[in-house]
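Removed from the display is one protein chain of the complex; every other protein chain stays in position.
Letters A, B and C name the chains as they come in the text, with residue numbers starting at 1 for each one.
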Amino acid sequence: MTSIDDLAVRIPDGATLALAPDYSGVSMVTIRALIARGAKDLHLIGVPSVGFQGDMLIGAGCVATLETAAVTLDEYGPAPRFNAAIKGEKIRMIDGTCPAIHAGLQAAEKGIPFIPVRGIVGSDLLAHRDDWTLGQDPFGEEDGPIVMVKAIRPDVTLIHAPLADRHGNVWIGVRREMMLMAHAAKTTLVTAEKIHDGDLLADEQLAPGTIPGLYIGGVAEAEKGAWPCGLFGRYGPDDAHLKDYLARARTEDGFASYLDEFVFAPKAAE
Amino acid sequence: MTSIDDLAVRIPDGATLALAPDYSGVSMVTIRALIARGAKDLHLIGVPSVGFQGDMLIGAGCVATLETAAVTLDEYGPAPRFNAAIKGEKIRMIDGTCPAIHAGLQAAEKGIPFIPVRGIVGSDLLAHRDDWTLGQDPFGEEDGPIVMVKAIRPDVTLIHAPLADRHGNVWIGVRREMMLMAHAAKTTLVTAEKIHDGDLLADEQLAPGTIPGLYIGGVAEAEKGAWPCGLFGRYGPDDAHLKDYLARARTEDGFASYLDEFVFAPKAAE
Amino acid sequence: MNTDFAPEELLIATVADMLEGLGHVAVGAQSPIPGSAALLARARSGGSLRVSMLGSETHSPFTDGGRELFDCAAQGRIDAFFLGGGQIDGQANINLVGIGDYPDTKVRFPGSFGSAYLYFLVPRVILFREEHTARVLVPRVDFVSAPGVSDKNTYRKGGPHALVTGRCVFDFDDAAKRFRLQSVHPGHTVDEVREHTGFDFDMPEDMPETPAPDANTLALLRGDVADAVAERYPAFAARVFGNANAA
Partner (left out) sequence: MNTDFAPEELLIATVADMLEGLGHVAVGAQSPIPGSAALLARARSGGSLRVSMLGSETHSPFTDGGRELFDCAAQGRIDAFFLGGGQIDGQANINLVGIGDYPDTKVRFPGSFGSAYLYFLVPRVILFREEHTARVLVPRVDFVSAPGVSDKNTYRKGGPHALVTGRCVFDFDDAAKRFRLQSVHPGHTVDEVREHTGFDFDMPEDMPETPAPDANTLALLRGDVADAVAERYPAFAARVFGNANAA
């Protein structure tokens, strides 16, 4: 068991960082710690999209590259700091598509250099990716081209989960995109809502939804660690807070005031 | 919900049939029904190996082709009817290796025609497979060859599981090779130890170990459906019975007497 | 029973008709009208239609993570899906990335999501965009997130089936690679459709009106379907079905 600040330190500047979408497990508490420590040059990978985590890290100047199938705050509207960064050409954008991100991670999970992916042929996405290329079925059952996607091996996966135990096992239930992210990444850092007494892998009902400690580099306990986003099966998003964020983040000054209030001031008060 | 006999009928002669290893979920009760109905020309795929299911089906003359990484009865010793069939050249053997079988099924799961697999280069297995070939990393980061394995799409996956519900959802816990088999196959037939009241997918703890009904073509209730093999977390193998099987199956006559007693006589008495 | 209907109810009923006889319909996140249509079609099917709603905790049948929807589509297990587009053009190309010369987009959209893949693999892709303006329905998209049509040697099991907007329904003619106006919604006109559509399209001789939902449909919609929709889209359900009921 470790601290949130320790997790933030273990995501070094320049790291390739895999993040889950807002409806999965997002460690907003560590995102704030990353901003507070002044992280730089991160290469974010949305698996397959990013939401508030991405918008905040981009707004705070922590991000050099964003690789994702989408940036979405769902019903809250367009992502303001992301859009500003695109306009200001402050980040390098690698546009992808959900299944190619999942497949690239699966290639890393299997230790293979690439994997074929259906579709995509004729999409303008292809022209902008040097890690995608056209190939052929070596068994000749198909004439047409098939897209080959290079393996995606993140340096770090960062997630928030409902439960973890003292052996480093992490319960994520049906949100298995986080299992894939953990398998594919060099290491995985986790905040957990609650520490489970005993061994998650020894519980017949909990084990099937558990990422084994084998893949986990560090766990910190963090009740409400996904706040102001929600955590599946536990709590919903903090609607009023997120609307306030959206309103403030429309401008650079407003966003700075948000960071002051919710990221820097709480740190200073510690 | 349906009957065991109906499941056996829905595995047609000549079908490609994926089976789990003895330590996973084996529907021995349906294997007996398949033998009783006189199934012919099956192409068995061990995922990644077969045990008693394979030995019995082969001994009963139901099998034309066996594709597997191994045939193993674990501590019970060599598989007698399999060995006799190999000696008598009664089955066509497709020797593989565990990870290539898993990967081939993953290719089918993803609807892609092939998938790269590590290792294997220089193994004599390769020379005997027209569904494996050598290729190259299209991104040129590796000079050497890499094995490409053709997708494996079984006609039917047959498994036994601890629980199923009336929506066709099937709980297999951590034995997720059965999940992969279900995703990869055209349809999946299941016997379940017990019928769960309610919806397995609606239970936060059970859902992560559940194959959605989407993939399931039929479920029959069968208490002790894995007998005389065991079922993980439920009951162990029937040691005395399996030793009796081994002793009898050493000869063709002994095996025939086993079938008479445990396959044909119970059917006739129904 | 009040047989007046909200514009959304017309769209829902229209889309639901396109799902008749199918086995499995998947619906993306933030899609209340397609989601309601799928649930209506399920109610009509007597339960034989399976509906998978992404982001729903009770209507998602998936247990293998974010990839499963995509794998499932490639396996041929999903019969219909919905796609939108910041821009949609006359060849049914869709743009979910942005306006302008990529990567220097003047207006940035959220991104392509799974469109570049699902458009190839789901037999019946229904394009749905309520806003029907020349800004959205353009002669040629600035960025092709997913192409509407492909060469014959491209592995493609699916593609555009229809385009439903707030003004009309187009169907897509694969051979001609063009949209064809199928019906205009009550209260809208062909001229209006033409004025607000940036691409050329074909027209039937006799222009039908999009059929209004009948009393049975409205009863189903405002009853069981509204309840099911409310689980995922409470505000939408209250606004559309609540209003209609109160009217």
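Going forward, contacts are C-beta pairs under 8 Å (C-beta built on N, C-alpha and C of every residue); 3 or more make two chains touch, one makes a residue touch a chain.
Predicted model, so just to flag it, every value in this text is computed and none were measured.
Engineer: So there's a chain missing from this view; which of the remaining chains does it actually touch?
Structural biologist: Touch partners of the hidden chain, whole complex considered, are A, B.
Engineer: Using the document's definition of touch, tell me which of A:149, A:201, A:229 or A:242 contacts the absent chain.
Structural biologist: A:201
Engineer: With respect to the chain omitted from the figure, which of B:99, B:138 or B:254 is a touching residue?
Structural biologist: B:99
Engineer: Based on the whole complex, identify which of B:40, B:128 or B:243 touches the chain you can't see.
Structural biologist: Missing-chain contact among the listed residues: B:128.
Engineer: Using the touch definition from the top, which of B:143, B:253 or B:270 touches the missing chain?
Structural biologist: Answer from the full complex: B:143 touches the omitted chain.
Engineer: List the chain A residues touching the unshown chain?
Structural biologist: Within chain A, the residues that touch the unshown chain are 108-112, 179, 183, 201-202, 207-215.
Engineer: Residue by residue, what part of chain B touches the chain that was omitted?
Structural biologist: Per the touch rule, chain B residues meeting the hidden chain are 21, 23-24, 47-49, 68-72, 74-75, 78-79, 82-83, 86-87, 89, 93, 95-100, 102-103, 106, 117-125, 128, 142-146, 174-180, 232-233.
Everything below uses one rule, namely that only the chains that are shown with their structure count from here on.
Engineer: Show me the overlap between the contact partners of chain B and those of chain C.
Structural biologist: Expected: A.
Engineer: Can you tell me which chain lies farthest from chain B, using the average of the Cα atoms as each chain's centre?
Structural biologist: Looking at centroid distances, C is the chain farthest away.
Engineer: Name the chain with the Cα centroid closest to the overall protein Cα centroid.
Structural biologist: Chain nearest the overall C-alpha centroid, as shown: A.
Engineer: As a quick test, compute the distance in whole Å between the mean CA positions of chain B and chain C.
Structural biologist: Measuring from centre to centre gives 41 Å for this pair.
Engineer: Can you work out the whole-Å distance between the CA centroids of chain A and chain C?
Structural biologist: 29
Engineer: Just give me the whole-number Å value for how far the CA centre of chain A lies from that of chain B.
Structural biologist: 37
Engineer: Could you list which residues of chain C touch at least two other chains?
Structural biologist: 62-64, 70-71, 74, 121
Engineer: Which residues belonging to chain A are in contact with no fewer than two other chains?
Structural biologist: Residue numbers touching two or more other chains: 103, 106, 117-118, 142, 146, 174, 176, 233.
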